[in-house]
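Only a portion of the chains appears, each positioned as in the full assembly.
To keep things simple, chains are lettered A and B as they appear, and every chain counts its residues starting from 1.
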């Protein structure tokens, strides 16, 4: 017991000495657990009846939506307020108790009023996934199980708050669904309607990407930056993808000036750092695989 | 308060106008939460004593297994019934209350009776993982911690239901473990005994793959389709992998007519869209990496 208490004293000294503790004068950052619950509630409001066990029907859907909307409004106000106070302190001020609370309230309400508009776009994403995947048997299967749809759903929430300059929370939302799906979309990315990511694990979409409508992306695609210098912050570092472009698995497209013209097809494993006009098909210079038949000596190692 | 209620009214209108809500006449789809609990219970029945905190021993293992089996049977009947009713409505009917319930009961029972057979195959997967990974210190370590084993465990459950044409639930099971492990195996894939996926993140195995016995696959491998046209649904779009084939990380093998002969080795990053005979070793035409020593000018960008 004494030794545990000694260890605790060492920890407390460490909080003082090297930081990494979040308790400046009792004001706290947004809570990861709370942001996760908010995202889950918003997913339920977006696609009611797809996650929970208890059935909903015409008689209780209004009650269910109302209950969740009130809960999520309260949590959103609290967490946005924390994030605004954090930003105010970061700018050197004392925080902004009164103004932050009002701004948080307005933002939470404005978001809830915007949800029907976001749902309309999400239904175009659902339709694109169903149309774009021969393995999809129904629209319900897409909503119930496609990780790509979940990633873009949460992205459309996070991007709304990003556009209103809410600190921290958009990125926390994005990383929640990144951990769940392996799809890493920075909340700053602008993404058009009818967006479909198939399989999705390993996809990375950078902060300043601009993606048109009807774009389709497979697992392992990176839309990234050529320069990762810290002072590039704020510049357009990530590519622009035109309408109806398809990008196959493992392709890498880099650079803020790189524009992929509408209707282009980028093949698997392509590495592309410059623009191509509309309607281009780009393939990796794969060359022929090197093949050794049984019995032939191999010249390369077995890995 | 009033503004939240206004937002809720907007949401309710949106459910009517663009859909995306699951409550046709009070009948509901299978519940994601319930399917997740079913999978977790089945994982416990497959490898008892490896997940939960409370010890099991000879005196309580029968009690524990019986309790979980009864719980999972009830949940399976309920969720299968929902999925069968959903499919019946999708075909234009009124649903099938009585017949669906009986069919769901038969399926749930038949699955539980099949579990010992599935366990026998799973123990060959455990042995293959232990034999195939020099970092594995014991069979227990494999069962406790290998994501590849968890993915193939859930796949063997999901594939059983897929073969019996149970709608939605097999894909929901597959996507549960895809989110957990980053390994995306479509429940339609046929996979032989002694299957080992090492590391696993980014692996994609398509719906119509046929994989022999003793196959070993590393992270980032795609066994995919050459065509993703919607009318290809139902055709064999994904490759056939012979017995005892090894496929190293990042390799991509595409096409329903592509057959990799038994005992072949496919090297890292290979891109292969045609068949190779038994015993073939295939390597990527990597070429030599381009190397600039310190002080030399570089001709390429730093990313």
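By definition in this document, a contact is a pair of C-beta atoms (placed from the backbone, for glycine too) under 8 Å apart; a residue touches a chain by one contact, two chains touch by 3 or more.
Since the structure is predicted, the reported quantities are computational estimates derived from the model, not experimental observations.
Complete-complex copy count for the single protein sequence, taken from this structure file and not limited to the 2 chains in place, is 3.
Convention: only the chains that are shown with their structure count from here on.
For this pair, chain A with chain B, the centres built from the Cα atoms lie 23 Å apart. Residues 3-8, 10-15, 18-23, 25-34, 86, 90, 167-168, 171-172, 174-175, 178-179, 182, 184, 186, 188, 201-202, 204, 206-207, 220, 222, 224-225, 228-233, 237, 248, 250, 252, 263, 265, 267-272, 276-285, 287, 301-303 of chain B touch chain A in their complex. Residues 45-53, 55-58, 61-62, 65-66, 69-70, 73, 109, 112-113, 115-116, 119-120, 122-123, 126, 131-135, 137-138, 140-141, 143-147, 180-182, 198-199, 201-202, 219-220, 224-228, 249-250, 254, 268-269, 273, 284, 286-295, 298, 300, 302-303 of chain A touch chain B in their complex.
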